[in-house]
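Everything below concerns the one structure shown next.
Of the protein chains in this complex, one is absent; all others appear in place.
The block that comes next holds chain A.
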Amino acid sequence: MTIALERRSLLRAAGALVLGFAVPLPAPRHAAAQANPPVRPPMTGGAGTLTAYLAIAPDGAITLYSPTTEMGQGTWTGHVAIVADELGADPGRIAVENPHPAAPYRRDVGAGPAMGSGGSWGVRYWYQPLREAAARARVALVGVAAERLGVPAAELRAEDHHVVHAASGRRLAFGDLAAAAAQRPLPESAALRPAAELKLIGRGLPRIDIPAKTHGGTIYSIDLKLPGMVYAYARVSPVFRAELDRFDAASAKAVPGVLDVVAIPGGAAVVATSMWAAMRGGRALDIAWKPTPHDTTTSADITAAMKDGLAQPQGAVSRNDGDVDAALRAASRVVEADYEVPFLSHTPLEPWNINVRIDGDRLEIWAPTQNQDRLLNRVVRETGWDREKIRLHTMLQGGGFGRRLYEDIPSAAVIVARAVGRPVKMFWTREDEIGQGWGRPAQMARLRAALDAQGKVTGLWVRTAGTSMNRDFNNFQGDLDASSVQTLNDTRYRTGAYRVDYVRRQAPVPSMPWRSVGATQNGFFMESFLDEVAQAAGKDPVALRRELLAHDPRALRVVNTAAEKAGWGTPLPAGRARGFAFVESYGSLCAQVAEVSMENGRPRVHRVVVALDCGSQVLPDGVRSQVEGGVIQGISTAMGEKLEIAEGRVQNANFDGYHVLRTDEAPTLIETHVIESGERMGGVGEPPVPPITPALANAVSALVGRRIRKLPIADALG
């Protein structure tokens, strides 16, 4: 990992932003915006720009340029805590902004440098670079103070937004030092503060974005208004990926407020004076799309294709230890089962929208994106716009869960803005948000375990089959999509001979990463099946995991913590059962126990106990919040979420048919036990999701006396 911190290149990066777009951005005109301006020009004048990440104004106000998108996962507050601690700043005087993509804000996690937020990297990746940047800025401030006070730097301390000389009691404010510090080269490196001096990291800080979210003060992308803005509803084909055949603009223009109808890739944009008028016009629009090869596709077709994949003699092999075939032949007992999960929608509560404004050869974009470079690349590719002349403003967003890694029709917004000559907000409705697909792919698995006469596992073969997410999302052309074998491929379990392979069976439903990606379905497959194996071997499910992890103290600790805190093995009231699961993903190990009963034929989750080893944590309450949200989202998928496909399209494209968990079915008790093992910092946003689904399904299986092998559970129970 190299983060360019050279002052010169940073200033150039910052300068490009400032100089290329010297025109001040307009303040949105609504009243609510006044307390919370969503868009400010970056700090200019170079006065207090200490690193690419930090600028300090003369009044002491610090701007932190966070490379991550704030979607509610709390990384902005995490970054404030990191910087404030290392710098010695008052966290209350740090404001956070998203910068335009530039080298210092790009992370490289294996696919080349890019600015974006995914893979639960937001804190674990930026922890070190931000601490180092803050440490270097601190040393620079102390250096200026040493000169002004005529004392050695070693006698000075940075604390409470000042550089302090304890011996003489003199203090210089950061704001008074910043301009001079910015004029000189930053030190090449600086020692980080010792752990004993840290006040926020590991202890926490109230989330900086929460107060505005309690009074409607947050300006999301959908709320942004630019002077002269028009609103374009993107009417796109409900049948996946169909091309536009024809439309009759007059049919929409008859609706009051509709100004124009503009052809866009995949459909037509109905442009109007308000979102409501644009939606009404969109509904009124007479439009038709060309036939596709999948015009009659149903969920049953997709399942049949996956079953065919399971039955293939050969798959693309991702792991092959020992001789699984021999182990299965020699087994005194073979356990075998097929599992299935459906297509899921992320369905963040803010539907997709994007704002663009063209001014001569300049293009400004305001978007709720978690994948900044990818969005820009697509706009450049599809419109030919000069990348240097584009400015991207990342908006706070109403949920992501991976969905905003994809950029929906950004070029269409540019096409419309060009056609109508005005700033445009392009958007679509909930039905499009769910109906366009781009969710978690459906997948099946066939698992076969070999047991010897003592009930010991001597071999395991996991075959997965289904859509390659990366083929849709990244145009991956190989046979082995890593996401389809994610967490299976690098499991900590020792099962003797072990084979993992995958057969691709592409469905027409577009797919992409969904919070914790392949770990959700594969965690469900593996952890449900291990309960079946335990049952066949006459073992306790947790005891079986302990046996398979006997060589791994770190994993054992996580398993044992969850089991002990949940009272695993202790008696429960009649009609209740516990289910267990353990899944490692995104650098963290997570075990969960769900305590469940059946009420009116539906599972009722009373209590969830979570043990999470994420190495170390910055914001303990932030971690808890992510665990709770992840557990509830996982329960939601297990209980009732699935895309129903018929006639090549989604049949349940709004919340009346796509069942997101509601408060009456959410557990009131989610206990989080974080294990600070001191291992490398792991992710937190995604790792809590995968274990809950199998933990819940295992409990339900115990309660109803038959295995839940197909999600959602509502369907499996019939």
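In this section, a residue touches a chain if its C-beta (ideal position, glycine included) is under 8 Å from a C-beta of that chain, and two chains touch if they have at least 3 such contacts; residues count from 1.
Here is the rule we go by: contacts and distances are computed from a predicted model.
For the chain of the complex excluded from view, the name given in UniProt is "Isoquinoline 1-oxidoreductase, alpha subunit" [choices: "Isoquinoline 1-oxidoreductase, alpha subunit", "Threonine/serine exporter family protein", "ABC transporter permease" or "Manganese/zinc/iron transport system ATP-binding protein"]. Note on the undisplayed chain: of the listed residues A:R184, A:R662, A:R680 or A:R706, the one touching it is A:R662.
Of the listed residues A:F401, A:W514 or A:F529, the one in contact with the hidden chain in the full complex is A:F401. Between the chain not shown and the residues A:T49, A:T429, A:Q443 or A:T693, the one that touches is A:T429.
Within the set A:G92, A:P227 or A:P256, the residue that contacts the chain not displayed is A:P256.
Annotation for chain A: contacts to the undisplayed chain at residues 29-32, 71-74, 206-207, 209-220, 222-223, 225, 256, 274-276, 279, 347-351, 396-401, 429-430, 621, 625, 628-633, 636, 654-656, 660-664, 666-670.
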